[in-house]
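Left out: one protein chain. Kept in place: all the others.
Chains: A, B and C, in written order; residue numbering restarts at 1 for each.
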Amino acid sequence: MTSVIKGVCAVVGCGPGMGGSVAEKFAKEGFSIAAFNRTAESFAPTEAKLKAMGAKYSFYPMDTTDKVAVQTQFAKAAADLGVINVLVYNAGGGGFGKSIMEIDPDEFVQSFQLSCTGALLCSQAVLPGMLASEGWGSHKVKKKGCILFSSATSAFRGSAKSAQFACGKHGLRALSQSIAKEYSQQGVHACHVRLDAILDTPGYQARMPEMYAANKLACTDDIAETYFAMYEQSPMGWSNEIDIRPFLEGWSC
Amino acid sequence: MTSVIKGVCAVVGCGPGMGGSVAEKFAKEGFSIAAFNRTAESFAPTEAKLKAMGAKYSFYPMDTTDKVAVQTQFAKAAADLGVINVLVYNAGGGGFGKSIMEIDPDEFVQSFQLSCTGALLCSQAVLPGMLASEGWGSHKVKKKGCILFSSATSAFRGSAKSAQFACGKHGLRALSQSIAKEYSQQGVHACHVRLDAILDTPGYQARMPEMYAANKLACTDDIAETYFAMYEQSPMGWSNEIDIRPFLEGWSC
Amino acid sequence: MTSVIKGVCAVVGCGPGMGGSVAEKFAKEGFSIAAFNRTAESFAPTEAKLKAMGAKYSFYPMDTTDKVAVQTQFAKAAADLGVINVLVYNAGGGGFGKSIMEIDPDEFVQSFQLSCTGALLCSQAVLPGMLASEGWGSHKVKKKGCILFSSATSAFRGSAKSAQFACGKHGLRALSQSIAKEYSQQGVHACHVRLDAILDTPGYQARMPEMYAANKLACTDDIAETYFAMYEQSPMGWSNEIDIRPFLEGWSC
Partner (left out) sequence: MTSVIKGVCAVVGCGPGMGGSVAEKFAKEGFSIAAFNRTAESFAPTEAKLKAMGAKYSFYPMDTTDKVAVQTQFAKAAADLGVINVLVYNAGGGGFGKSIMEIDPDEFVQSFQLSCTGALLCSQAVLPGMLASEGWGSHKVKKKGCILFSSATSAFRGSAKSAQFACGKHGLRALSQSIAKEYSQQGVHACHVRLDAILDTPGYQARMPEMYAANKLACTDDIAETYFAMYEQSPMGWSNEIDIRPFLEGWSC
């Protein structure tokens, strides 16, 4: 584990899945990690790994849909660890599987808030610091920040019984594009990552043992390599939308 | 004006623009009109035209983001006019022009609620009646209902300063697809109408006189013909997504 | 059958399926029909119907991938019937079902030529006449022509074993957009029609009797109504891309 801290990576939704894998990868590369979960419990598995690596990290309990909480906790994180260079927004709403007639409008909006409003609030919390920062890279143009949104195929199409989840993820994609188009010229790189798969997390391994045995779950550690590759892209050629799926995933659109 | 009532068309957002033109067209074709606006004032111009035509119509004040109001007012409309065969959802959120840092999260959610939650609530209000209805058409398969969502190019891409509006319209498209995929097999036709233009409404004529003079505003009466054509499509071949733009509109994607 | 000829509709690929249904619909509405097929045999069923209707029509044998043939035969048609106001390009390549390793490059290119080069050649043949014509419609802006491309879901995605067919249809969509963007401002309306279904033609009825019995084949007569609705759209709000599918068709993207 290198002792050189290269920067600060904020991970919102840093549980034992995609968020945890990203946190470990960036820590391995010398980043300090600011982790934001609703509860410390969900951060515990990642914390154990970061501790074992000797990584620098800090945890902030936060409801990502609460503007004041987001502003407060990100300000704390920047004070503790320094300007946040990378934001990985990894929280998302639920509701997959509900028929149109079953959807409760309050839960519908909560799902949107988790998938999309939270992503807006966290972006608002990090953008000023990124824009004011020195940036990095060997080009005369510096990269000032990198915002990665963990999204899904439901950002690209609604399906029978996916409306609640899909409306939030569609919104997230629109937000990602809007941020990219407004801030690219100032050196901030936004990228919407379509995770077109069920992820190999402890939860899904337990719920879908046959899928896991058949190599059909996507490996979050491997995907974290691609997140890091996005961070490494230069302003002279970066990606704003990528898809990621495992080799056995059916890909229809 | 025919005295034969062919069915009931509900128009949510029935002001002097797209909604008004749709109401007139369906009235002209023999439909009775159930109009839903927040206030009677915004319905007044359309009401005057419907009255002059001798059309059958009824107005229901309604906040389309309020579940109880929507259920109550649609129940009244069905009691007054009969089962609703066609729903045109024409309400939508604002926020176009706001930078990411200017967006207020409460307004962000309100905008989503108007563009998307309201569309869900109104769909939930009409679907059971449609599915239970006799349907129409000469095929052995009957068409049971038609739901048309007035949407925008912002359903397809976010832009700098469009996030608030675009997140709601992206959600609306996901909702439209979800409804189409869940209910098509039962005879309900859902269609997302991408209105890729500034509409020729009294408001925009006043605000953009040079655009109007240059024939650059889309004609809502003409577009209402296409809404009616969607209603007329049979279950053996209907459209779920169409775009509409005037001939001078730049079309980038 | 009205004796008033409203205009001339050219149908390329005027066999007993989509092309035939379009020809009948436009004839019923008072158009004279210019039909172009490789052989008179494939036109025979449609010819019988047009004759029975008392429609005005003329047939031109043509290989749609042969530039000279296309120029010659369209010139003849215009001389015989008058300026062509509507072009429906309904020819297309094959190759659906071939694995990548099975594709013969010559057939691959022939398939592209039928789906895409032919559409270019026919568009080149009609555009000058359309642009020079008087146009129609009640707006001060006249509509000068309407070009409708019969396409498929394979214009939107490649699939395992669809490459040969999909490459041509993808090209057709690009062509349709290019024509729309170049000529809209001059009053020519181009529309890409995604036929997301197996069509109810005599051939498919015979090959897929159980699909037909189950109402899963799309009705070409019904779809022809939508083609005519596209023709009727005004320059103040027309569609450049629509999809059409029957109610039982699975819709994945």
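Just so it is clear, a contact is a pair of C-beta atoms (placed from the backbone, for glycine too) under 8 Å apart; a residue touches a chain by one contact, two chains touch by 3 or more.
As the structure is a computational prediction, the values presented were derived from the model and not from experiment.
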| item | value |
| --- | --- |
| Chain not shown: contacting residue from C:F26, C:Y89, C:F108 or C:W136 | C:F108 |
| Chain not shown: contacting residue from C:T46, C:N90, C:T117 or C:S133 | C:T117 |
| Contact footprint on chain A, counting only the chain that is left out | 139-141, 177, 180-181, 184-185, 187, 189, 197, 200, 215, 218-220, 222-223, 225-226, 229, 232-249, 251 |
| Residues of chain B in contact with the chain not shown | 156-157, 252-253 |
| Residue ranges of chain C at the interface with the undisplayed chain | 67, 99-101, 103, 105, 108-109, 112-113, 116-117, 120-121, 123-124, 127-128, 154, 157-163, 166-179, 181-183 |
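To be clear about the criterion, only the chains that are shown with their structure count from here on.
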| item | value |
| --- | --- |
| Arrangement of touching chains [line / ring / star / complete / other] | complete |
| Most widely separated chain from chain B, with each centre as the mean of CA atoms | A |
| Where chain B and chain C are represented by their mean Cα positions, the distance between them in whole Å | 30 |
| Rounded Å distance, chain A centre to chain C centre (Cα mean) | 46 |
| Multi-partner residues of chain B (each touching 2 or more other chains) | 177, 181 |
